[in-house]
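Missing here is one protein chain; the remaining ones are kept as they sit in the complex.
Going by the order they are written in, the chains are A and B; count residues from 1 in each one.
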Amino acid sequence: MYQVGNLVKELTEKHGRLRESLMPILQGIVERHSYLTDEAMVEVAKELDISAAEVYGTASFYTFLDTKVRGKYVIRICKTITCSMKGKGEIIETIEDMLKIKVGETTSDRMFSLLETNCIGWCHKAPAILINDLPYTELSPEKVVEIIKGYMHK
Amino acid sequence: MINLTINDQKTSVPAGSTVLDAAKKLNINIPTLCNHPDLCIAGNCRVCLVEQKGARTLIAACAMPVAEGMDIHTNTLKVRNARKHVVELLLSEHRSDCTKCYKNQKCELQSLANEFAFGDTIFLDLVEDHPYEIDRSSPSFMKDDSKCIRCQRCVRTCSELQYISAIAVANKGAHQKISSFHDRPMSHVVCTNCGQCVNRCPTGALVEKTYIDQVWDAIYDPEKHVVVQTAPAVRVALGEDLGYDPGERVTGKMVTALRQLGFNSVLDTDFSADLTIMEEGTELLTRLKKALVDGDKKISFPMFTSCSPGWIKFIEHKYPEFLPNLSTCKSPQQMFGALAKTYYAQKRKIDPSKIVSVSVMPCTAKKYEADRPEMRDSGYKDIDYVLTTRELAVMIKQAGINFRNLEPSHYDSIMGDSTGAAVIFGATGGVMEAALRTAYEIVTGREVPFNNLNITPVRGMEGVKEVTIKIEGCTDDWKFLEGAELKTAIAHGLTNANKIMRLVRQGKSPYHFVEIMACPGGCIGGGGQPIPTSMEIRKNRMKAIYSEDEHMILRKSHENPDVIAIYKDFLGKPNSHKAHELLHTHYVEREQY
Partner (left out) sequence: MENNTGLNKVDLIFEKIDPKEVLTKAFEMTNEQIIQEVLESGLKGRGGAGFPTGLKWKYTASEKDPDKYIVCNADEGEPGTFKDREILDRVSYKVYGGMAIASKAIGAKNGIVYLRGEYRFLLPQLMRELELFHKMIDEIGYDFRIRYYMGSGAYICGEESALFESIQGDRGEPRNKPPYPTTSGVFYKPTSINNVETLVTVMEIIKHGAKTYNQLGTKDSRGSKVFSVSGDTPTPGIFELELGMTVQQFVNEFGDGDTKAVQVGGASGFCVPRKKFNETIIGFEGVPTGGSMKLFNSSRSMYNVLHNYLDFFAEESCGQCTPCRVGCQQLLKGVQNVKKGDVKSTYLNELVKLAETMKVASKCGLGQSVGNAFRTIVENFREEIIY
């Protein structure tokens, strides 16, 4: 769990306090901390003068606005048809072996979370993943190991 | 006007009407589920599908605005097949254990199933694929997700009518559900327990928490003396659950029925409503005096009424900085409760530990209120069980009472007397009117200057009403109020309450005294009242309340003989030390999530 501190205030300064500011604010929190804590959502609700249930309702609609604990680096593997056909299974196994977590889990040091997602728009270079915002494509087990190693040493 | 045909019948309706409105005008029945007359259009259940000539898809009658020349058919094969599928799909996600369900025979989904989906369904059972939960945490109601059809009526109610949004739609796709903040128990979120969502839920997904069995147990326990009080709004609505039209008063029959159910004493919340007026009116005048004569800077206005527990919880969550503005008076239910186990026990020479105090209320929040830790000033739990109007109807049916044929009778004495002022507590503006009838007379020695005591400007369904009363001809004690204009406001439904609270927070409120009721229309539209509800139904109940008032001999709280007696024998005078001990309370600041 992280402390939101002044982040929500900073984000509302930047994006405003209208209902339409909600998404950019939540996105800003996730960009910094990977997921939304209850505390963060309540803070946002207070700042925008809307109910916390609505903040949660909106956040939980969007796959990337996680309300469960996530690691610093969120790995999302595309599970849609082309990636599935082109070796997504192998990539998952490789990452699961390497990080000792299953899909849906987070490493105990809170560095990595492994999730599946729907088509991320790189089907011609399948299989593809996102690590936080960055796409990695045309993956092989070897390639993905190298990529994740890079994040471990970041 | 827009011309269209439905099932080859011509009609014309105003622009902006929906196909559903037009069908109603032609007396053509189109089934609906997510649609509710109090709420904005959702168009999500898709039960109301009809065929529009030339359209690629079927259309949702509730959501489709009429257009010139539309040619609608409501009963084609395509429509029937689609409707059947839709109802069956809903059922496939739904735990259909009707025989055990509280809503059995009162459920809109069940009626639709009865019309469209009897016999075998082709669909697979999806219930076990969903991690459905039942939330029993609120003392007022239960939320059973396995009965929920996602019509979002509750969500719209909570946001549009109540401005709370304690519940919202969460997740998407197959996981979509109605959820509190991060699935917290309803007892631990901003929910006011008003039960407005319960009142509009078409299924058994939101139902009041029932205490019927506990009340029967008490009645059958020979050791116990069971007293029951009935709130003003119950008598004008109970009939709806027993086969009467909305707006029929059944006061006398209800009293007889309660006696037949076996309650030892049938008493009236009206008594403590009158008492509330004495206490609250005195409190208002004292506050005015402190502020105007003594220059006490700590007294701030407006003073808010405090008889609606849903409203109390709202302000505790949302505007806690104004808790000092709330009247310290308990609600009539709780005043009654505190006195039942003290004054009444003494008078009747009954051991208060043997008394079981039951109240019949139009309200689910009252169940919560009775559970508040503050509500034990008698030394016991002041109110043991709260039943809604709906639960009382169930008990009457369970007992096999033929309600229509009952002889009307009168409440028992000691705390059974009532005035017209107390009766109108049940409608928005009623507390204000009752308070003005008494306070004006205290201050001027004369009756309020309104024809036949009917302070009509405070009445009616407008969301926020403002009324200014000029005080003239004060008696010597109240000379400081001579010529003053008492500014009042009245709001019902928490969305309207919130409008006033915004003004107050911005420092723009001109008011001295504000009446707020959590439910639309006041208690007559309470969350515990018979289902369905609509503006029309509430108006009929309201009419009944005012006609009950007109038919009373006593119409002012301070004339209630039982009230006069209790001050003489027990409490001393309004706002006395004893009154404070038993009839007043304090409030708690709560979190805003």
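Basically, a contact is a pair of C-beta atoms (placed from the backbone, for glycine too) under 8 Å apart; a residue touches a chain by one contact, two chains touch by 3 or more.
Keep in mind the model is a prediction, meaning the values are calculated, not measured.
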Partner chains on view for the chain not depicted: A, B
Absent-chain contact - pick from B:111, B:176 or B:495: B:176
Selected from A:1, A:69 or A:85 as touching the chain missing from the view: A:85
Hidden-chain contact residue, picked from the options B:41, B:323, B:464 or B:565: B:41
Those residues of subunit A which, in the complete complex, touch the missing chain: 18-24, 26-27, 30, 57-58, 61-65, 79-82, 84-85, 117-126, 130, 133-135
Subunit B residues touching the omitted chain (full complex): 41-47, 49, 56-58, 60, 63-65, 78, 81-82, 85-86, 89-90, 92-93, 122-124, 126, 129, 149-150, 152, 169, 171-176
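To be clear about the criterion, only the chains that are shown with their structure count from here on.
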Subunit A and subunit B, separation of their C-alpha mean positions in angstrom: 44
In the complex with subunit A, residue positions of subunit B that touch it: 159, 164-172, 179-182, 189-190, 592-593
Complex interface listing, subunit A residues touching subunit B: 38, 41-42, 45-46, 50-57, 60-61, 67
